[in-house]
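Please read through the structure below; I'll follow up with questions.
Right, subunit A next:
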Amino acid sequence: MNSQAQKKLGIVIAGSLNQGIQARLDNNVSVEEVTVGNLVTIQGKSRRFFGMINDISLEVTDAGILQSSSAAEDSFISEILSGTATYGAMQVAPYLTLGVDNSLTDGPQPVKSIPSHFSPVLLANEADIELVFGRESKENFSIGNPLDMEVKLCLDLPEFVRRSNGVFGKSGTGKTFLTRLLLVGILQSGAAVNLVFDMHNEYGWKGTREKASPVKGLKQLFPSLVSVFTLDEKNSIDRGVSTDFVVNIGYDEIKPEDISLLRQTLNLTDQAVSATYQLQKRYGNRWIEEAMKLEDNEESAEILNSLNIHDATFGNLKRGLRNICNLPFVKPQVKERAVEKVLEYLENGKHVVLEFGRFRDITTYILIANLLTRRIYERYQAKTERAMANDSAPPRPLVITIEEAHKFLNPGVASQTIFGTIAREMRKYNATLLVIDQRPSGIDEEVMSQLGTKITGLLDSERDIDAVLAGMSGKSALKSVLSKLSSRQQALIFGHAVPMPVAFRPRDYGTPESYKELGSLRNDVDDDGLEDLW
Partner candidate 1 sequence: MEGVNERLGEVIEASTGGFSAQCYKLYELPALGELVKCHYDETEILAVTCGGSTNSFEPGRRPIARGHDETSEDSLYQNNPQLNQLLRSEFGTVVVGFRQEGKYYHYLPSFPVRLHSFVYRCSDEEIIAFGESLEFLILLEGAQCEVPVEELIAACIRRMSVSNGPDSGFSVRAGKKLTEMYSGDYQRLRAILARLR
Partner candidate 2 sequence: MALDLHKVASSLFGMTNDFAASQETRAENLANAIKIFASANNAKSLKNKVEASKTSWLVAEIVNDFNGKHKPGALPEEFGILATDGSQIDVDRHRGARCYLINIGTVALKYGNNPRAELNSHPLLFSKEEDLAARPDNYIPGREMMVEGSLLGIRRTVEEFKYLAELCAGIPKKDKALALVDGSLIMWGLLSKEYPDYIVDAVLENGILQQMESIWQLNSERQVALASYISFSRSTDVVNALRVLVCPHEKADCDKYCTGVSTEERPCACFDGIRDRDIFWQSLDCDERSDVFASRSRINCTRYGRHRVHFYYIKTFDEIARVEVPEWVANDAELLSLSHSLVINQCYKGQGYPVALSEAHEQAVVTGADRENFYHLMDEYMAGKKLSVTISAKSLSKKTRWV
């Protein structure tokens, strides 16, 4: 089965299970050829090990050699010394063991022992990758290639959507592209329905690309499966995007919890936030309507007094509320509830991308995302419980994609948002999150720990790196790989959906071939003429 010749890199010379394996490079392998993040197999006496290179070093048997100038100046001597007195070494973090005869009965197991001295270390080949990560199939979605390899790296989608996940990386590292890929994967496999809060209008119809023409969005690839909702009809029309629904929010849909989440962005005082609860107690769903009616008069003052709301507090609150009510999509009344529409589509198996058009400010984003999600989740909870009681089919698994996650999930507010709840409750009610963020250190630790799989591009802040890797065993090994990722088109994936951490190059998204492959469920899209349709 494993007929492809594997390149031998070196032999094991030292190491421990905790610190990793140290291997010495063979004479004919240049230390410059070896890169962190490469996957290797180690052929032990009775087992095969699978691991990743996470450090490379230069060693010398005799420090005196470094003092001597002859080794540096004389290529003959340095050629002799290389591989004998001077040699390259690499640090390998072992993750899995396989039986020597590649028996597939057990498959790869988490590593519990280490290879013996002088075991050969070989570069992993295609067969090894397929053995560990599986072959591409409906449920095994190819997200790219492991570094420096041609073979496809697959992600177990059903496993992926079982838990909340995160996509991280500093700006410009391709988080949006990665997210798009994941969404396409979920879509292709049918493992879940997506609800995407598309803050920058990147996912629905088309997305931007640096120094190139725009890429196709989800709807272009899967016109019949994806629907685009918009908060800003005009903007969508201007951009040539056909939308399926225009979202408006009625005053009565906004709850004090929603306002509470916006305390920072609206500059509300604590008392103002408390006041919302008072108002709601008094006025129920119409509390905003009523609050806006309250003028600077005696009557109002009385009411406020009776609610124990201070003047200044109310002023502060009203100002904040006015900000919200001034939003074009916030209307006193709406005909069709967006929540209902969204749920309708989701239940029918349609994926929903909500564009925000011009309304890209964080206040809007948090408000809408939280508001809609809260209601959708309530429904999901109810449905799931009913299904359990009746022993009937539960609602479709739902993946909710949110960007700028640290705004929703920072320690301060994580306990208050619905997203924190969803993350904590895992898949209890068949809804999970896909959080996208460039500042993972801003996300609540507990929430981070609930994320099943993380995909991260280059992070340059030590705190961000620590936050992403928190709780991972072998953290320091991954840290060195993570910090060496290229700033573009390289990412590290680890967690439940992959048997072991792996650094990879995400697959192309934007070339005609990629569209063909990604959009393969539906081939009624004419690549060339698409732009002209609009």
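Keep in mind how these were chosen: all candidates are chains of the complex that A comes from, given by their letters.
Basically, a residue touches a chain if its C-beta (ideal position, glycine included) is under 8 Å from a C-beta of that chain, and two chains touch if they have at least 3 such contacts; residues count from 1.
Everything quoted here is computed from the prediction, not taken from an experiment.
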| item | value |
| --- | --- |
| Touching candidate for subunit A, same complex, options 1 or 2 | 1 |
| Partner candidate 1, residues of subunit A touching it in the complex | 27, 61-62, 64-65, 68, 70-71, 74, 76-77, 79-81, 83-85 |
